[in-house]
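One chain of protein is taken out of this complex; the other chains stay put.
Chain lettering (A, B, C, D and E) follows the sequence in which the chains are written, and residue indices restart at 1 in each chain.
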Amino acid sequence: MFYHIKELQFRAKPEKPDPVYARKLQEVLGGQYGEMSVMMQYLFQGFNCRAEQKYRDMLLDIGTEEIGHVEMLSTMIAQLLDGAPADQAEEAAKDPIIAAALGGMNPQHAIVTGLGAAPTDSNGYPWNSKYIVSCGNLLADFRANLNAESQGLLQVVRLYEQTTDPGIRDMLSFMIARDIMHQNQWLAAIEEIEQMDGPIVPASFPRERAVEEATRQFLNFSEGEESRQGRWASGPLPDGTGNFEYVVKPQPEGQIPILGPAPDHQHSAPGVKPYVANPGKS
Amino acid sequence: MFYHIKELQFRAKPEKPDPVYARKLQEVLGGQYGEMSVMMQYLFQGFNCRAEQKYRDMLLDIGTEEIGHVEMLSTMIAQLLDGAPADQAEEAAKDPIIAAALGGMNPQHAIVTGLGAAPTDSNGYPWNSKYIVSCGNLLADFRANLNAESQGLLQVVRLYEQTTDPGIRDMLSFMIARDIMHQNQWLAAIEEIEQMDGPIVPASFPRERAVEEATRQFLNFSEGEESRQGRWASGPLPDGTGNFEYVVKPQPEGQIPILGPAPDHQHSAPGVKPYVANPGKS
Amino acid sequence: MFYHIKELQFRAKPEKPDPVYARKLQEVLGGQYGEMSVMMQYLFQGFNCRAEQKYRDMLLDIGTEEIGHVEMLSTMIAQLLDGAPADQAEEAAKDPIIAAALGGMNPQHAIVTGLGAAPTDSNGYPWNSKYIVSCGNLLADFRANLNAESQGLLQVVRLYEQTTDPGIRDMLSFMIARDIMHQNQWLAAIEEIEQMDGPIVPASFPRERAVEEATRQFLNFSEGEESRQGRWASGPLPDGTGNFEYVVKPQPEGQIPILGPAPDHQHSAPGVKPYVANPGKS
Amino acid sequence: MFYHIKELQFRAKPEKPDPVYARKLQEVLGGQYGEMSVMMQYLFQGFNCRAEQKYRDMLLDIGTEEIGHVEMLSTMIAQLLDGAPADQAEEAAKDPIIAAALGGMNPQHAIVTGLGAAPTDSNGYPWNSKYIVSCGNLLADFRANLNAESQGLLQVVRLYEQTTDPGIRDMLSFMIARDIMHQNQWLAAIEEIEQMDGPIVPASFPRERAVEEATRQFLNFSEGEESRQGRWASGPLPDGTGNFEYVVKPQPEGQIPILGPAPDHQHSAPGVKPYVANPGKS
Amino acid sequence: MFYHIKELQFRAKPEKPDPVYARKLQEVLGGQYGEMSVMMQYLFQGFNCRAEQKYRDMLLDIGTEEIGHVEMLSTMIAQLLDGAPADQAEEAAKDPIIAAALGGMNPQHAIVTGLGAAPTDSNGYPWNSKYIVSCGNLLADFRANLNAESQGLLQVVRLYEQTTDPGIRDMLSFMIARDIMHQNQWLAAIEEIEQMDGPIVPASFPRERAVEEATRQFLNFSEGEESRQGRWASGPLPDGTGNFEYVVKPQPEGQIPILGPAPDHQHSAPGVKPYVANPGKS
Partner (left out) sequence: MFYHIKELQFRAKPEKPDPVYARKLQEVLGGQYGEMSVMMQYLFQGFNCRAEQKYRDMLLDIGTEEIGHVEMLSTMIAQLLDGAPADQAEEAAKDPIIAAALGGMNPQHAIVTGLGAAPTDSNGYPWNSKYIVSCGNLLADFRANLNAESQGLLQVVRLYEQTTDPGIRDMLSFMIARDIMHQNQWLAAIEEIEQMDGPIVPASFPRERAVEEATRQFLNFSEGEESRQGRWASGPLPDGTGNFEYVVKPQPEGQIPILGPAPDHQHSAPGVKPYVANPGKS
């Protein structure tokens, strides 16, 4: 169960409105790696958690924090939309700066949301739950989380570069800090699991049921061998089971696929007489 | 530019058809973490690569391999659909095993694809490109890749448990091996970057512009302190900038948000007389 | 069965082209609450209607009218796109008003639709049938309809404020009138049902099977009691079963959820030895 | 900002597992009118609220409660999935009840979520934010909310009829009660606004700018006049501006649309010689 | 403008209910190539038509017919759902035929639509407008239409094979006939355009601006030359400009792509010191 308190977790006040930046900021609210994504991902991982309670509690703590980040961003976007020149069609026909602002803002901010935040990304594409994952395997889920915080922080930093408004940057400097903390958090949590289970997800599948040599071969599916120069192509495997091998010209081990003809009831085959495969009762 | 050769990378022949399993196997072909996802993710990361050529080459090598995995899975699914009893309505009304097979298979396999693989997941939901990411920051992208291989292998292992067909398991034992290799590969590539830049993405944002204390605080947004027990709540931060702090009862630092009233042209305010904010030319 | 006649239901001629406004107008054609939505919602409610024929007839009458509204809006949008400066790349590089028009219009109007209307919203997001509902319960469906006409009219009024073109406003003044009528229509239809069944959907569920006190409590899930001031927090319940109660600090009545451990075949548990839960035939 | 407490708002414990019902229950978790929808709708309406603080507070109170409903349903679904026979392929081939359970459950519960709840509906379709609306006009938004609670309660009641498990029905009897309360709540809030502004959204548009007669005509777009029998076709208009009129055979008032020919740069016109409309620099 | 008449275009009465077949039939109502698709595709092509009025009229005639097909299919589906055993949970636990029916039907038919048709496909995936196209070039649009009628008829024939219910087959025998007619119609319309313009869309692009040899080469991007055996690899080009050429081993003509490094404000580059590219005002 959840409670709300009325203050925001951190200040969210722009110095002045900017409807074009409001559109951009939507990306980290309702985009693929926005705050809605981490909020819902952590909450679902917490609700579904079948491991020790400390993991569930930790996931729900951070998920609960992220609801507050959605709140901060929504508040900021609504304020950036104050004074959007949406009704100034005649002015826009003469003033190119107004025209550019109208062209660059999200029209739905002035038609649909009443100058409020939308649960969408910077192109108006709706948030959807395929952005998130909750698989029940802690190491896999924590890697999803580390990835989400990495992509998310990168996007916030890029947005930081795209404004100089002190109020926006003030809020972003807090969100950046939390994303740094959350990367640290998932790195630490991953370390805890990897020390127990090693780095392969899932650790519980018996290695002898996997095709042995295929677990260590880098396959060079191209002409030229630039890909040989990386850490991934030679030296010890991170899981400690041997060394990387570089296969210069991989060869197929499978058959040429030849599928059987389509059954009659599919009506796919050319060159046949008309028929009904399932003639029916009559 | 790409070439095709006709043999599969590995054997893909089921011992016998199984249309219900064909539906399940769609998950790792066209689902969120299926082979289409890693194929497109690696190809786009490669095409967009602005770093050293060894990274581009490596990304396109593995992306090219994954096209072949899509091919293997599609071939397997088509063979599992041989002999699907789609036209046996009358038999199904009497034989519950046939009825269950009809109910459990994907109807689109018999209506849309002509008993072929579909570019969708196990519920018929289409693959879409929001499953993938290509952000240009190598560490962030490699973490996305490690996550994808972790989730993907977990799903393949679960599917391995859900059949005992030797032919299917033969193919899966190869795909499992490749996913183990690919986890090793991304772990090694991540290690290479982290040794240069440290573990925070992006490393290039100056820490003094982030709210300092917020980069190390675990905020306990719940009653009870189970979440204190993990590695993420005490001890050194993985990025080496200090130690985790556990904040038992986080307090807000922001304002109570009070948005300005809606502008007239939005027609949101209650209790006003009829008007037109933009009266127009006439 | 349906017939078409060639005249539009009402005039739809802009005074002059405006490709940026054409993009905006897409919102009320193919957006969440556009004419495609009410058209399809009323048609499906009519086709599925299991109540008296007067309801089916009424639903199909209004659904049929809405097809004509889609026609009017499409015609308007096509005319607004006449003369769109899509091919004037060199001019745009010098003239900021042309540049803003190009940036503000929907590129698909000039690449995909051949300067015609698209079945999408103002951001190019496609119409989809999850925008609509047809549940078979008349009161629930009519409330969906009243909501759709309320949201739709609000959007049309906002768009009216964003242009002063007399031809566009002429058409909108008709669409606004019809939306007013349709709100009146659903209000009247709702009144008819509520007088028979009361205001709770579905009326047919026996109240004694619901947790009694929970049917009248406003739960204040926040610090502070501003929410106490509204009609929803005190006084008689609209369904006549008692009075609202304001619960200042709601308490949980459920368990702390503790899920069982994941079964072996899910490979979710950390710290276990490798195994196969389903060893298979061999 | 938000806090979490560990107990559920109400009991959520099934008597016994039922993976097929778990799939069904997804509808009211992640479907069009599930708990995720009301949770996100109320939160966004609250975050975007530009009206008196009592409305914001009320919206966030109920939005916060709904987060807890998502938690309850997720917990229930996870427990219903305990013991799902996902790995019993050989048994299913012989036992039609197991085969039917496997065919009827959501395969993603056993492949993707690790026997946890998914943020999707009963067909595995992901929740997306086009399910919700936050338009800033209180009456319009409250009508959206009343509709959501009406559709939602109807679905919960139908699900109540589809099980007899006492534990599930116990939880549903609470959710039903809350949905009854929430319908009461929105009815009361709507009444409060309508008494000030009348029943048309938005009240602020001047009636004289709408085509007058079109605001009261029911247009009978079909042969036969069954639709004349309802409250919507005669008697006083709910907005008090006159009486409904029934138009037996509506006539068009607009032009036959004749669009201008496509411009050259669109390459749409048949029967012309090859050309380049924009010859370019050279 | 449109009118409705109450009779269906053709009979639509099943002999007996069949909820599993109702789910399947959804494919040709709301699937990628269902009746909703052709209805909306023809209507939008008609509304957007900038060519001679005979084309617009023809497109709207057939589009109007298709609305009636949506009506017929919806009616059929609703009748197939009569008596669906949705509430027989206890019976299903014992009777595998009931269990299979419950597992094989679409749960939303019993939870969402009130045993009515849904605007979705056979997997519950919603219809969306990216299924259709209206590009303004008649030949291109007519080819889209011929494809839609070909895919659609194929699916209807497959569904015909999957039932023997005389009532369903009666309706399908009419829909099959109309799809045959509509294929004939588009073939004839295509012939009319091709006789004027030749077979390449768009005919108006000057051939000398295309890379000449690339307009006739079949490129064999694989080992082995089975693809040489078809009509597409030798003999005259259908557009009359020469002969097909078979290129056994295609060679690249482009550069090795080497992208410039990412600009600083993207924070993509590894191995650099922390910085802010856009330092801002202060």
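Methods note: contacts are C-beta pairs under 8 Å (C-beta built on N, C-alpha and C of every residue); 3 or more make two chains touch, one makes a residue touch a chain.
Remember, it's a predicted structure, so these values are computed and weren't measured experimentally.
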Checklist entry - Out of all the chains shown, which come into contact with the hidden one? => result A, B, C, D, E
Checklist entry - Out of E:20, E:38, E:139 or E:168, which is the one that touches the chain we can't see? => result E:139
Next on the checklist: Touch as defined at the start, partner being the missing chain; which of C:16, C:209 or C:249 qualifies?
Outcome noted: C:209
Checklist entry - Any idea which of B:86, B:115, B:156 or B:210 touches the chain not displayed? => result B:115
Checklist entry - Which one touches the absent chain: E:45, E:120 or E:151? => result E:151
Item to check | Residue in contact with the excluded chain [from E:21, E:47 or E:131] | outcome: E:131
Checklist outcome for this item: Missing-chain contacts on chain D, rising order, are 154, 157-158, 160-162, 164, 166, 169, 265-267, 276-278, 280-282
Item to check | Chain not shown, touching residues in chain B | outcome: 1-9, 30, 36, 40, 43-44, 47-48, 50, 57, 60-61, 63-65, 67-68, 70-71, 74-75, 78, 112-120, 126-130, 132-137
Item to check | Contact footprint on chain C, counting only the chain that is left out | outcome: 1-6, 47-51, 53, 86-87, 89-90, 92-93, 96, 99-100, 102-104, 106-108, 110-112, 123-126, 135-139, 193, 196-197, 202-207, 209
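Simple rule for what comes next: only the chains that are shown with their structure count from here on.
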Item to check | Chains in simultaneous contact with chain A and chain B | outcome: C, D, E
Checklist entry - Can you give the rotation angle that fits chain B onto its twin chain C by Cα atoms, in degrees and rounded to the nearest 5? => result 180
Next on the checklist: I need the pair from A-B, A-D or B-D whose contacts repeat those of D-E. Over half of the residue-number contact pairs should coincide.
Outcome noted: B-D
Next on the checklist: Can you list every residue of chain D that touches 2 or more other chains, as numbers and ranges?
Outcome noted: 1-9, 32, 47-48, 50, 53, 57, 60-61, 64-65, 71, 75, 78, 86-87, 89-90, 96, 99-100, 103-104, 110, 112, 114-115, 123-126, 128, 130, 133, 135-137, 139, 155, 202, 204-205, 207, 209, 221-222, 224, 250, 252, 254, 257, 259-260, 262, 266, 268
